[in-house]
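Structure record follows, encoded as structure tokens.
Only one protein chain is missing from this complex, and each of the others stays in its spot.
Chain lettering (A, B and C) follows the sequence in which the chains are written, and residue indices restart at 1 in each chain.
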Amino acid sequence: MSTHTIVSLPDQSTARIPKDNYITRENGLLSWLLTSDHKRIAILYLISITFFFFIGGALAGLIRLELLTPQADLMASDTYNKVFTMHGVIMIFFFLVPSVPATLGNFFIPMMIGAKDLALPKVNLLSWYLYMAGGLLALYTMTVGGVDTGWTFTTPLSTHYVNTNVLTTGLAVFIAGFSSILTGLNFIVTIHKMRAPGLTWFRLPLFIWSNYAASILMVLGTPVLAIAIVLIALERTLGIGVFDPTKGGDPLLFQHLFWFYSHPAVYIMILPGMGVISEVISNFSRKRVFGYTAVAFSSVAIAVFGFFVWAHHMFIMGISNYAVLVFSLLSMLVAVPSAIKIFNWSLTLYKGSITFETPMLYAFGFMGLFTIGGMTGVFLGSSGTDIHLTETYFIVAHFHFVMVGGMLMAFLAGIHFWWPKMTGRMYPEKISQLAAVVTFIGFNLTFFPQFILGMLGMPRRYAAYPPEFQILNVFSTAGATILGVGYLLPVLYLVWSLRYGAIAGDNPWQATGLEWQTQSPPLTENFAVIPIMDHEAYDYEWLEKQQKEKGVTSVG
Amino acid sequence: MSEHNEHAHHIVGPGVYVAILFALLIGTGLTVWASFLELGLWNPVIALAIATTKAVLVVLFFMHVKYSTKLTKLAIFSGIFMFLVLISMTLADYISRAWGSW
Amino acid sequence: MNHISPVIWQFLVKWLTNFALLPPEASKIAPQMDALLFFLVLVSLIGLTIVVLLVVSFSILYNKKRHPVAVQVEGSTLLEAIWTIIPLGLFLVIFVWGALIYFRVFTPPANAMNIYVVGKQWMWKVEHPGGQHEINALHVPTGRAVQLTLISQDVFHSFSIPAFRVKREAIPGRYTTVWFEATTPGTYHLFCTQYCGTNHSQMTGDVVVMSPEEYRKWLASSTSGVSLAQNGERLFASLSCAACHNARPDARGPSLANVYGAKLALASGGTVIADDAYLREAILNPSQHITQGYAPIMPTYQGQISEEGVIALIEYIKNLNSDYRIEQTLNSTEMPPGSEGAAKGGVTPAVKGPVTKGTVKP
Partner (left out) sequence: MLDRSANTAHSAHEGHPPYLRHHFNSTEQQADAAGFAMWLFLLTEVMFFGGLFTAYLIYRNWYYPAFVAGSHQLDVRWGTLNTLVLICSSFTMAMGVWCAETRRRKGLVLSLTLTFILGLGFLGIKTVEYREKIEKHHVPGFHYSLKSFLDPQSDPEIYAEYHDKPLVPDMARHTELYFSLYFLMTGMHALHMIIGIGILGFMILRAKAGAYTAGHVTFVENFGLYWHFVDIIWIYLFALLYLISRHQ
């Protein structure tokens, strides 16, 4: 082993994947479709989420191609509207919201807390089925004509003025919402009730903390989205009038209900990603996360404050000026915990022993891009500048920096980091480092020009735009093709590694989490004996002592 | 009842349930009676106060929260808190809209 | 390669020569907005630099080769406090600064001239008080505060002029306002920025800023000959409003002279200032807004008058400063020609310029 890496693999000539693991325990399609094993459900999620990601990605590709030229020439405006609506719906409700929690969270939350499964395994399977039902319904609407309301379903456009499939799309989102509620509920119960003996709250990995915070948002926020969608459906079918100004209703009420969920939803999307980053940064600098308590509480603070800021999406929409003041102030407060996290991660590197494997590269990418995404959020939370920047490409760039530059980077970091544990095999290091760099470059080229476009005033959701914006759009589209390559590469080499990757052994990263102290891939019941936790998270000295006493954990 | 459950799980007996039932019935009578009086602004206040009292009785005794863990109490509290945030902050916008522009 | 690179080269040259981070500053508020924007960019750059510096320098100093064994550091309350308080302070400064700008953008000065804008799928209709109608265009003078009163006939639209740094949603069922004072003559973009359906991206136009002189010329040359108030007068007559609102002692409806801006006592108790919003409501949902002493007999006009019609009526009522005007309307069922209107004390925009709110307030 070179000194530049912490990877310690077992001797490849003798190493074997353990015969009994969660993949081999049972065979056949039904054993997967009817499983209640959290790890198998996580794999089901991983496959389906990747599928939806690439559909959403293809739609994004179409959007970028259309925007290559100022005219609406590749597709007519109504097609373009349907494409960006579907891109938004699929990416948000069927990729970003479930991505890290439903795959990595599902797989590793029980393992990290030393449990055999989530508290409600059948509910967990049910939530995957709900997710699939919602997702397939969304795809179905796409094939029968799509929907062109935008993912925000703005009333009265969605209730009275479009004749596309609002009801079916709404139903799809409604169902997916319940999937998300059940996942969040399951995590909260599991984290409270299933921790191994000795595993106190402040010994938990930060991944658990952040998923816990996100779960609170899922449980308390999503039902409000559900009722908003029910009201839309009834308004559209029966004309009950709650959102109809001619009947005395207020269309802004929908915005209130919708953003009450959908603003916290961005924290649902980003918080689990932050958890991944904490794990990765700690592991590859061989150090406890700097200011563990601060990072843990900042997750909770984001979850709590995240509920008080929703109306900053409506600053110029005619809410009262007093409300603007209050919500703008609260939006400023919610930015602070994110800053705390970024600085603590940076300081975690201090006096560490840093190596640069792929997950770490993605994590560095996350830190840079999330800093930009977070700071530009302040531009929008400040009521004055929001007037100029809202509803332009600045918004588009801002949330793509947070969601794609932040969340997706974190997701990829996590997938690479835990891939050996999930599959028992290593991904190929060199090409994956290349993919990480390509993704980073492609991402910046795609979305940075959009900040400038937004400052210049180019409105979002435009199929055609004034010609002076073309050059920056060309940059953006060029970047998108690079980004596309960056996302295709991992799929290819990860699938390749399933068969040809090096056998990873129990703990290739020499990581401290409980999930690494068992075989890879794990047993169906995770641990042969329920572990007893006698040290804090990220205790690398404990790990060293452990290895000296018992020798390097070997392949079973 | 298995013995090892006894310490973790408090069983509420029929006596308490009957008492709560009567309290709830009386509360219902009271709130209906109060609604016939003309009290202006106090009508909704009284009705909601009695409804809340009844709800608290149901939660504490029928739903055993009085005997549950702190965790359950905290969870319920946070749920009610978010419920109030949703209502009050939305209403705050609607009420302050009537104040004019500044 | 030979084919591709000239194209890229051209692009780069074109981009670099036209490079701009912000659209031209063409209104009084624009420099103020840009100052905050630059401050924000500066803060972001400093923040980003700090993070990048930390990450890069630690990566160099403490990589495994150079620093094989990590030293466990717990954390530091002092540092946590520093990076909680400093960002918090910065964000609070940004909040106050932003709120001040927000306050300015949405608080029109009392002497602003008012232009009505109606948004509908998928066009902007602009109604000047002098009777100039524009579609997907807006002509304004420099050096004069202009207030836009916006409303949408169908869905949410958003009236955005990036060069002025102002934007306001036009929402159905309610007036919203925004104001600006243009400073630099020129033609600027006008966008609808709130997604409003199929042809959202065609709901664009031009804002033409002119010097006051040119603007006066433009007003004279593009008037339809009938001012907005006169249009309202015609509507007032054709809807037989004067059957009740005729200022006679036995009138069934209140006199409308000087009503605009007055404080009215309502039949349901309470008082209200008769502003645009109130007048609109009183026309569309009259029985809810009856003034004291009158019976709720006025029929609703919801669905019978377009938003433009309502605007014309409001403009007419704004300009009513004597009952005489109503009697004239009452006596002639026909529309009075423009010149006549001027003689009787109406407004001819070419002479008097646009009617402002200030001039008709009691």
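The definition used in the following text is that a contact is a pair of C-beta atoms (placed from the backbone, for glycine too) under 8 Å apart; a residue touches a chain by one contact, two chains touch by 3 or more.
Only a predicted model underlies this, so the values are computations on that prediction, with no experimental measurement involved.
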Quick one: which shown chains sit in contact with the chain that's not drawn? A, B, C
Touching the absent chain in the whole complex: find that residue among A:Ala115, A:Ala213 or A:Val266. A:Ala115
With the missing chain put back, which residues of chain C would touch it? List them for me. 268, 285-288, 290, 296, 299-300
If you put the missing chain back, which residues of chain B would it touch? 1-2, 4-5, 8-9, 11-14, 17-18, 20-21, 24-25, 28, 31-32, 35-36, 38-40, 43-44, 47-48, 50-51, 54-55, 58-59, 61-64, 68-69, 71-72, 75-76, 78-80, 82-83, 86-87, 90-91, 94-95
For chain A, residues in touch with the removed chain: 115-121, 123, 181, 185-186, 188-190, 192-194, 219-224, 226-228, 231, 234, 237-242, 247-250, 253, 256-257, 260, 517-518, 523-525, 527-534, 556
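The working rule: only the chains that are shown with their structure count from here on.
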Most central chain, judged by mean C-alpha position against the global CA mean: A
Sort the other chains by how far their Cα centres are from that of chain C and give me the top one. B
Between chain A and chain C, what distance separates the C-alpha centroids? Give it in angstrom. 38
Approximate Å spacing (C-alpha centroids) for the pair chain B, chain C: 46
By residue number and range, which residues of chain B touch two or more other chains? 101-102
Provide the list of chain A residues touching at least two other chains, using ranges where the numbers run on. 321
Name, in rising order, each residue of chain C that touches chain A in their complex. 11, 14-15, 18, 20-23, 33, 36-37, 40, 43-44, 47-48, 51-52, 54-55, 58-59, 62-65, 67-76, 79-80, 83-84, 87-88, 91-92, 94-95, 97-103, 105-106, 121, 154-156, 158, 160, 162-163, 165-169, 171-174, 176, 189, 191-202, 204, 302-303
Over in the complex, which chain A residues touch chain C? Could you list them? 3-6, 72, 77-78, 80-81, 148, 150, 152, 154, 156-157, 160-162, 245-246, 251-252, 285-288, 290-294, 315-318, 321, 324-325, 328-329, 332-333, 335-336, 339-340, 342-344, 346-347, 349-356, 364, 367-368, 371-372, 375-376, 378-379, 381-388, 390-392, 452, 455-457, 459-466, 468, 471-472, 474, 540-541
Which stretch or stretches of chain A touch chain B in the complex? 192, 216, 220, 224, 250, 253, 256, 260, 307-308, 311, 319-323, 326
